[in-house]
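The other protein chains are all here in position, but one chain of the complex has been omitted.
Presenting subunit A:
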Amino acid sequence: MTEPVLSLSGVTRSFGALKVSDAVDLDLRAGEIHALIGPNGAGKSTLIKLISGEIEPDAGRIRFAGRDLQGLDQAARARLGLARTFQVSSLIPDFSVRRNVMLAVQAREGSGFGFVRQVSGDSRLGDAAMTALGRVGLQDRAQVPAAELSHGERRLLEIAMALALRPRAFLMDEPMAGLGSEGSGALIGFLDSLRGEAPILLVEHDMDAVFALADRISVLVGGRVIAHGSPDDIRADADVRAAYLGEE
């Protein structure tokens, strides 16, 4: 069997006395959507932050694309091919939608340090950005400042920026949040097709989306993975029902 794209073993992190990640083992294999679910405060976003390098684990190992991520900062991990979308949209508010994505294209090309060639006349950057925007259906909003987007549009712009990075894996923190049923329906269809491009670690509260998309599900409660398996396994798991799905 080939090595998973991303694997965590024994990842532990505390904030003060609060253990937010407790010896988490998790992996993400090529071509799959692995959903990470759990109640509020379970430590899902913390795990995304640990993987992306925003915070460091107290113990444990994270491997990605065949290497140990320890000691690499956020930017270095992103360059290795980890694309993250934030639970709370994180955009460049004064930049237009197109400029936001152009920034991602620029980052993928690794050239933050061009001093001469003007960005506005760079059709390669612009075209690549428009392609990514077209895929999430935001092409008509390209010239609008990101600050003026609706909540749902911001979520889509986050995804367009992740797409423009052409990553080896996506880390998505609640991409459906606040999209409305029509919006999440469309996004479910899109993410479904995206797994062939790069696997997705999907943190999501929307159970319809999770059960429609996930190849595997891990359930996090109080920082611990209490269950892990196929959607059918998870649906049937008594502990999960008790701890999370709210059924007795």
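Methods note: a residue touches a chain if its C-beta (ideal position, glycine included) is under 8 Å from a C-beta of that chain, and two chains touch if they have at least 3 such contacts; residues count from 1.
Following the convention adopted for this analysis, contacts and distances are computed from a predicted model.
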Listed names "Phosphonate C-P lyase system protein PhnK", "Cytochrome c oxidase subunit 1", "Amino acid/amide ABC transporter membrane protein 2 (HAAT family)" or "Rieske (2Fe-2S) protein", matching UniProt entry of the absent chain: "Amino acid/amide ABC transporter membrane protein 2 (HAAT family)"
From A:R29, A:R63, A:R79 or A:R241, residue that would touch the chain that is not displayed: A:R79
Per the touch definition above, residue among A:Q106, A:S184 or A:S218 touching the missing chain: A:Q106
Sole contact to the chain not displayed, among A:E3, A:D25, A:D58 or A:D94: A:D94
Footprint left on subunit A by the chain that the document does not show: 52, 54, 73-76, 78-79, 83-84, 86, 90-96, 99, 102-104, 106-108, 110-120, 143, 145, 161, 165
